[in-house]
Each structure stands twice: as C-alpha cells, then as structure tokens.
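Before anything else, here's the structure in question.
With one protein chain held back, the other chains of the complex are shown just where they sit.
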Amino acid sequence: MTTTAPAGTSGTDVRLTGISKTYGSFTAVHPLDLTVPAGSFFALLGASGCGKTTTLRMIAGLEEPSTGTVELAGRNVTGLPAYKRPVNTVFQSYALFPHLDIYENVAFGLRRRGIKSVKKQVDEMLELVQLGDLARRRPQQLSGGQQQRVAVARALINHPQVLLLDEPLGALDLKLRRQMQLELKRIQHEVGITFIHVTHDQEEAMTMADTVAVMNAGRIEQLGAPADLYETPRTTFVANFLGTSNLITADVLDTSGDDILLRASHTKLALPATRCTASARTGEKLLVGIRPEKITLTHADDAGSVPDGRNRITGRITESSFTGVSTQYLVDSPAASGLSVYEQNIERDSRLVPGAEVVLHWNPGHSFGLDAAQNIEAGTDVEAEGAG
Amino acid sequence: MTLTTTTGEPAVSDGATARRKKLVPYWLLIPGILWLLVFFAAPLVYQASTSLQTGSLEEGFKLTWHFGTYADALGEYYPQFLRSIGYATAATVLCLLLGYPLAYLIAFRAGRWRNLLMVLVIAPFFTSFLIRTLAWKTILSDGGIVVSTLGSLHVLGLTDALGLTEGHRVLATPLAVVCGLTYNFLPFMILPLYSSLERIDSRLHEAAGDLYARPLTTFRKVTFPLSMPGVVAGTLLTFIPAAGDYINAELLGSTDQKMIGNVIQSQFLRVLDYPTAAALSFILMAAILALVTLYIRKSGTEELV
Partner (left out) sequence: MAPLATPARWLRRHLVVIAGLGTLGYLLLPNVVVTVFSFNKPNGRFNYQWQHFSTDAWTHPCGVADLCGSLSLSLRIAVWATLGATALGTAIAFALARHRFRARSSVSTLIFLPMAMPEVVMAASLATLFLNMGISFGFWTILIAHITFCLSFVVTAVKARVMSMDPRLEQAAQDLYASPLQTFLRVTLPIAAPGIAAGALLSFALSFDDFIITNFNAGSSVTFPMYVWGAAQRGTPVQINVIGTAMFATAVLCVLAGQLVGRRRKRS
C-alpha cells in the first residue's frame, strides 16, 4: 500500500519505505510506505494498539524496524541510533528529567552535542514557550500545561529536522488541551519544522494537522486532508472512527448514469458515481453512508413539502436528546435501524418526539459509497484511551 | 529559526551494536554473581561435604558419606531445635502484635509527626545491637523496676506457673530471651508493615465506612488484607534471623534456654566438631526453607525480591 501525503515536495521530508515491526508472532505495524512532506503538520490517528506510536518510535530511532527503511531528507537513517538522528520527540507524559531544573532540561540536548554557551538559546526558547521566569524550578513543581511546554522547548531547541509528538496533550484537561492545540499550531507556524503528531483524539488530529493518516491494526486506512477524510471516508473504519456515520446496506439497481441507483428495503436511493470508492455492479450490495448532520427531519404529515431529487427514508423516532446547539434523534426505519440525525436548534418542531413518524431526507451529493464486504461496525466502539 | 541539515555519521548496519547490547546484562552480572557463587554457593557445597565427613581435628577429616552425623545431631540437639522454632515463633507473633499498631499509627495517624516517628524507629539501629541487648540485662535485673513491678502485680507468679519465668526472676528465663528476640527484630517487622500500609489509599477507609463497615470491620476486611504483603515480608524478616540467633539466648538466658545457634557456634568455634556443626547448619537451613516455602505458598505472596 502506497500512501503519499499531498502538499509541498521540498527536500527535507520523512520517507518510510516498506517499514514494519513485529514482536514475535504479533505484527504491530504492517509494511507501509509513507512520505511526510517538509514543513507539514502531520497526524497519525488511531485507537490504542493500532501501531501509531510504534511507527513514531521507529522514526525517532527508539525502535528498530523489522523491515524497511527510514529516510530523512533523502538520507537513510535506519541504522542510526536515536542519539545520532536529527529528530526530537515530545514524549507522552513528557519524560522531563526530575533531577534537573527547567533550564537544564531545555539545555540537555545542546550540551550533549558539545555546545558550550547555551544561555542565549535556552533563554530565547523559554521565551518562545513563555516560561522565562520558571527556569530554575524543577519539573514536578510545574503544572501539566507548563510541563508540556518545557517538553516542547526541550525538543525544539535542537532545531530538529522533524519534531515527533507522542500524545503530547493526553495528560491535560479538556480546556487546556484546546489552548495547547492552538499554541502548538502557532509554534509550528513560527519555526516551520515538520511535525508528526500521534494521537487517539480525532478532533485533535483534525484541528491541528494539515494531513491526517488514520491507522488501524498496524495499517494506514486512509490518508488526506481532514475535510477530505471526513467528507469522503474510504473505509467503514474511517467513516465510524472520524465522527459518526449512518451506513445503510443497499442493493445496486443501475450503474449506467451519473448517479448509481440503489434500493434499501423498499426505498430507492441515489449516489453520485464520483462519490463511490467501491466498484458498484448491478445486483450486488453497497454501503451508502451519510453523516447525521446532513440529514433533515420532517414530520410525516409534511412529507409533501420535501423537495424532489433528495434521498428520502421514512421511519419512526425512537429517542431524542437535547444537547444545546442541536437535538440528536435516533430513528428506526425498514431500510436501516438506529439512524442518527442531528438537527440544529433553529426552529424546533414540537411534533418530533419519540414515536413520531418522520421522513429523513438529504442531498444525494452528501452521501458516500463504501464496499459492502467490510465490517459495518468497524471503528464504532474502539477504546480511545492511552497510547497506540 | 533555521533547520540544521544532516549531522552525524552515515547510517551503518547495527548488527554488531545489537549483539553488544545483548551482552551488557552479562557484563553487569558477572562480578557480583561470581562473588556469590564463590563466597555463598561454594561454601554451602563445602559445608555439605563437611557434614558427611568423619575424623578428628588431629588426624584430619575425610569424606566418608557418614549420614549418621545427621541422625546423631538431631537426636542429641532436638530440644534446642524445637526451642529455636518455638522462641522464634513467639517472637514473630509478638513483633506482629506490637509492631502493627505502631506501623498503623505512623502510616495513618501521625500527620506531621510521621518523619520524626520513622527516625525514632530506625535510630536504635545505630547503637550496636549488642550494647542494646546488654541494656536489657539492666532493665530486667533482679532488683530492677520491671521485676519488682511484675512481682508486686503477681504477674511473675503466673509466668512462673506457666514455665516462662523461674523463681520470681526474669533474667535467665525463656521470657527474657523471647523479650530480647522480639526487641531485636521489631524494626524488621515495622518497616515492611509501614511501607505496605502507607500505600493504602485512605479514601478506602472512607469508602468502607460509607458502605456500612464499622471501624473494626473496615480493618478486618480492607486494611489488614491490603497490608498482607507487609505482614508476610515482616514475619519472614523476623522469623528467619530469630530462629538462627544465639546472642539473646547467650546474653539474656541460661543453659536451659540455649537455642540451635548456640549449639552450632560452640560446636564450630569451641568443640571444633566441624561435621556436627555443618550437619546442624544444614538441618536448620532445610527446616527454615521448608517452613518459609510453606508459609509463602499459604499466604500467596510470591514477589519478595
């Protein structure tokens, strides 16, 4: 499988070729090829145990690949130990040296490379992460957010060709995490270094990265810009892991036109052929996917007001929950059960309560088609805690 | 900010490095393990062979596979063996009973006094324990406060009747020896107890109280089970040295309180009957290893090292 991130192609990029990692009979990472262009903010996204951290550690030199090569700026570094690679890591839970103060933590890399006068650089770096006045504190005297910034400073001061971030925000609370997401984005913009970020948080990956690679069971499922991944997932795993998707199994009736025509139960659906990544053959099955917020809900009494040309499914509301910005409904229909619908709270229809008969309708151009041979549940219930 | 480009050496095959890395633990182990093999394991083998030798000091000893030494030693010195096990058991139980409240106090109730109390538990270590054991001679002396108090409370009459003391005196009786053993090994009980109690989240006590457990039930069902690793470690650290000790029996007891350690010591250093001393050592070692293994199995704690 070859996956290449789009975007710039200047010389200093990260190129993984056929890289894999096996522990005994367990394969943590299947052979994969991956090119991360210079200067990009790249995210490896996946649930715990998917191989994303192992991939990162192979780039850092902390893990030896079973096969394949790692190239930095066109130079093969596969055999180089970690301390000889021009790459630095922000570790999960930071790994700040408890016996050294903040200043010495940040100066550590410079000193190991035999640089004598480090003061100016360290001061500048502490300014960049706004920790100038805490230089003589010990790591354990700092808050989580401050420790996180020290970890970033300690890595960045070495001007690495690539900065690797292993779940850097996992230990922070929600509010601080949001703040640090923007802060990291700012720093990356300022220093222009390639960032490779490992996370299990899909929102974090989409907010921060220009390119996201979704990993599952040691393989990259799909790679692309966050919006592309969200709007056009190519596998059920990506469709379910990134946000929520309604996946409806349908029979293919006709593939001759611009739209593929399908039938689910007694309902006819249309899907633009360009939005179907699987091969559609008449008489076979296909999965039609639609995001909950793209569906409009209309009470059955008003079914006549639904415009022509939209996909429509009838059903009955089984649950509704009010979340503030929107109301989330679960709808059972003969075509599929447990369909999820998010309606914005603009004009609420008081008839839309559990038990009500409704029509669900959406623009066919918003749906996507997937190969029906996959597990329809993949990626729905993955545990998102801890490291990968 | 600028990027530094390529630094360091070109990539090399790291097969050699990996092989060297695999050898690191062996280099670290060799000196210490060799030391233990030569000065701990080999002596045990020598001793095993000595225990099967016959002869005399003048003519020299020869390996004759004479297993009779074991039977003779056991036949002659079984009272001292039983006494050692008995005294050590009594001292261990007393250490647990005395040590638990103090460990509990330091772990949960001491507040800002915690460090001071810890210092006071450890500090006696720094006065040679022989000096401290001799101090018990003063404390328990015939005219002393302890003996006269116990006498006037008629406690000594009771202990005399039980055979723990004799003739209204404490020195040179089983009570004095057990008291000395208990005293000597008490810190070895308190420290592991404290370290396992200290790890218990005090919110567990609140949770137990919240779930209708009275304080005593909380202790029985929550605190004590969680402190089991400390109890096991503490009892072993107390029982093993107490069973082999001969100092307390020598300084605080009389000839009627001699333990197996005293016998081994005098056979080895005074009588110079090396085969008997070696056989006795082996019996003691085997008995203790058997008891300890049984105990660890029963208490279900494997990780001790």
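Annotations for the structure displayed:
Going by the order they are written in, the chains are A and B; count residues from 1 in each one.
Convention: a contact is a pair of C-beta atoms (placed from the backbone, for glycine too) under 8 Å apart; a residue touches a chain by one contact, two chains touch by 3 or more.
Being a predicted model, the structure only gives us computed values, none of them experimental.
Considering B:Leu150, B:Leu164 or B:Ala278, the position touching the chain not shown turns out to be B:Ala278 (whole complex). Interface note for the absent chain: among A:Ser48, A:Asn76, A:Ser93 or A:Asn363, the touching residue is A:Ser93. Touch with the chain omitted from the figure is made, among A:Gly68, A:Pro81, A:Gly144 or A:Gly243, by A:Pro81. Between the chain not shown and the residues B:Pro174, B:Pro187 or B:Gly230, the one that touches is B:Pro187.
Summarising the interface, chain B meets the missing chain with residues 22, 24-26, 28-29, 31-33, 35-37, 39-44, 46-47, 50, 98-99, 101-106, 109, 115, 117, 119-139, 141, 143, 183, 186-187, 190, 236, 240-241, 243-247, 251, 261, 264-265, 268-269, 274, 277-278, 281-282, 284-285, 288-289, 292, 304-305.
By the touch definition given at the top, chain A reaches the unshown chain through residues 60-62, 81-84, 87-89, 91-93, 95-99, 108-109, 112-113, 154-155, 158.
Heads up, the rule we're going with is that only the chains that are shown with their structure count from here on.
Averaging C-alpha coordinates per chain places the centre of chain A 57 Å away from that of chain B.
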